[in-house]
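One protein chain is absent from this view; the other protein chains keep their places.
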Amino acid sequence: MILLIQYTLIYASCLILVALGGMFSEHSGVINIGLEGIMVIGALGGALTMMYMPEGVSPFLIVVLTVLMAALAGLAFSMLLSVAAINFKADQTLVGTAMNILATAVAAVVVKAINTTASHGDNVSAIVRYIEEHEAFIVRWNLGEKSFFEFNWFFVITIVALIVSAVILYKTKFGLRLYACGEHPQAADAAGVNVAKMRYSGVMISGVLGGIGGLVYIASANSSWDFKYGVAGAGFLALAVMIFGEWKPWKIAGAAIIFGLFRALSNVYTAFPLLMELNIPSNVYNMLPYIISLLVLAFTSKSSRAPKAEGIPFEKGQR
Amino acid sequence: MKKKFKLDSPGMQTFLASVVAIIAGLVVGFIVLLCINPAGAPKAILTILKNYLNFTRPNLILKNIGGTLVRTAPLIMTSLAVTFAYKVGMFNIGVAGQYTIGIGCCMWAALAWDWPWYLCLLFAVVGGMVWGAIAGFLKSVFNVNEVISGIMLNWISLYIVNIWLNNDLTKETVSPGTLQLHNYAKQGMIPTLGLDKVLNNEYFGPSIFVAIIVAIIINIVLNKTVFGYELKATGGNKHAAKYSGMNDYRNIILTLAISGALAGLGAGLYYLTGIEQWETSASSLPAMGFDGIVAAFLGGLNPIGVIFSSYFIKHISIGGTMIDLNVYSSDISGLIVAIIIYFSAFTMIVRMVLKRLKERKAERGEKQ
Partner (left out) sequence: MWSSLALFGGKMNDKFVIEMQHITKVFPGIVANDDISLGLRKGEIHALLGENGAGKSTLMSVLFGLYQPEEGKILKDGKEVKINNPNDATALGIGMVHQHFKLVECFSVLDNIILGVEPTKFGLITKKEARRKVMALSEKYHLSVNPDAKIENITVGMQQRVEILKMLYRDNDILIFDEPTAVLTPQEIDELMIIMREFANEGKAILFITHKLNEILAVADRCTVLRKGKYIGTVDVKDATAEELSEMMVGRKVQLQVEKSDAVPGDVVLSVKNMVVASKQHKNNAVKNVSFDVHKGEILCIAGIDGNGQTELVYALSGLEPIVSGSIKMNGVELSKQSIRKRNLAGISHIPEDRHKHGLVLDYSLEQNLVLQTYFEPEFQKNGFIKFNEVRHYSEKLIDQYDIRSGQGSITTARSMSGGNQQKAIIAREIDRDTELLISVQPTRGLDVGAIEQVHRQLVAQRDSGKAVLLVSLELDEVMSVADRILVMFEGEIVGELNPKTCSVQELGLYMAGAKRDDMNGGEK
């Protein structure tokens, strides 16, 4: 049970961060299908930081540096989307797809190159190990004999990110302007808002949050990661969370916890005698979030709350 | 009228844009190779480009040509699926899922039901078609964007096929892979018609020719028929299509169903050669689907163009497996492909540059 809660929280944290990123991007008017790719690159940045971390660095510094590098990596990678979508008005779905393919390829090439060089050709895998460093993120709380809860610093980061996001979106002028750019960029432009700048900001925030989300995905429960697999669809699940959460921070948090629970169940259901007896394959739990999102979409799309101008390049002259 | 290459014709622009994207991809790939190990980089990039020409013995060259073509066939199909839907104004990102369902269908039919190959192929087509139609249905009836539903359906299909084929009838007991067709379901394999002997490659059969014929048919349907006229009108302006009495609901569902059927056929054409097993522990979708998007755009969203772009992509991907894997990773060709697709989203730039060139030419003309 504790394990289930723990896994749920881990997945939910990851999904909240990435979905919030997607939310900022879409509220600015840019569809970000490339979240999966951003996560991979963020994860890569974080994983390599941990791998190269010299011994004896304080856990606090490890956490700060790793998160920072993951965020920076995600940010840099997200620029591929903003440049193409905002400056060159490229098809955003296509660019996002390209980013996803690119990220997995880049991560595999980089990690394999590092491993190959380090082992003189003996190790050609795409696995990064960060066994000790990843402990820095975890605080174990004893709950009596042999059972403990692994509290994770990522939970704190997520809660802070959630609150800050909600405040930014609803209480600041930045949020108001960003929101306007995704709904009616011509109106924002006429009110003196620099639409391109706001859209850049939206995508950049999604890069930062997506990057950290990627790190959460690989580092909170694992001590090594094989980059051959990317992040196994977590970015797309985050997209589903964002849609299910109607592009609103608090609802996203709720959706992420539900979807996180399903993901967690697929990992740990064998620990529950009841679920064991049902003998439902773990793939079913994996599949459920997508099916639920699809059903929800089917019944709510007529009155969709998606930002009205998302995916449409902004042309100054248009009305 | 004299036929002349015009820089400002849309076809020419698309072609140039693709060439620019390919060059950009290769340059970036080369730079990455240089960073990893400068000494071997020139040789490595050449190896990728040469693919089967790296071999000197004729029968090995033939064998590898065969291998490349076998893998090109399904890519032509998935990129046709993307192209077809795009002409009707839809981004079929769900092609990966339709392809996956196609795999599940033909594997099940061949291994569990012992169906003959043509029925297996048909089943794959039907599976892909149904999967595409679901997205079409959701779009036309519930107004769900096909990109979003496609993404959801992709992952659903992955898990469904994993569950479906994870079974004593279809899966090897010791590994997560499905049973080998040539041991357990020879009747389900597409006959090679002796073509395997020609290219010295046991998997090489008529698939590639089927794919090319389908591409030509799709081209005719889109450009010469009433059906194609309706579909493209719906894609160009669905309000106008509705106004003129076209059945937009039906056309949207039909388009995605056909698109899915093409993807399903691709899955059948590939998996029924017995060349690959499905891993029932797979945690990511087959690359063939997303590569289909790459090939479609690289081929200028033209049914004939995608034949060549599909071949090119498979050519360099397989070339990528031939480089010195102790120094470089084979993912380098995946990287090149990804860069190419990224840059082919930039057709705008190429057009802008061409326009500016033309203007400058005109200016110069005026001055003289």
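Order of writing sets the chain letters: A and B. Residues in each chain are counted from 1.
Just so it is clear, a residue touches a chain if its C-beta (ideal position, glycine included) is under 8 Å from a C-beta of that chain, and two chains touch if they have at least 3 such contacts.
None of these values were measured; they are calculated from a predicted model.
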item	value
Chain not shown, its touching partners among those shown	A, B
Contact residue for the chain not shown (choose from A:134, A:177 or A:199)	A:177
Touch list for chain A against the chain that is not drawn	167, 171-173, 176-177, 179-180, 183-184, 186-194, 308, 316-317, 319
Chain B residues that touch the omitted chain in the full complex	224-227, 229-230, 232-233, 236-237, 239-247
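The criterion applied here is as follows: only the chains that are shown with their structure count from here on.
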item	value
Mean-CA-position distance for chain B and chain A (Å)	28
In the complex, chain A residues that touch chain B	31, 33, 80, 84, 88-91, 93-95, 97-102, 104-106, 108-109, 112-113, 116-117, 121, 124, 126, 229-230, 232-233, 236-237, 239-240, 243, 281, 283-284, 286-287, 290-291, 293-294, 297-299, 301-302, 304
Complex contacts: residues of chain B adjacent to chain A	32, 35-37, 91, 93, 138, 142-145, 147-149, 151-156, 158-160, 162-163, 166, 283-284, 287, 290-291, 293-294, 297, 325-329, 331-332, 334-335, 337-339, 341-342, 344-346, 348-349
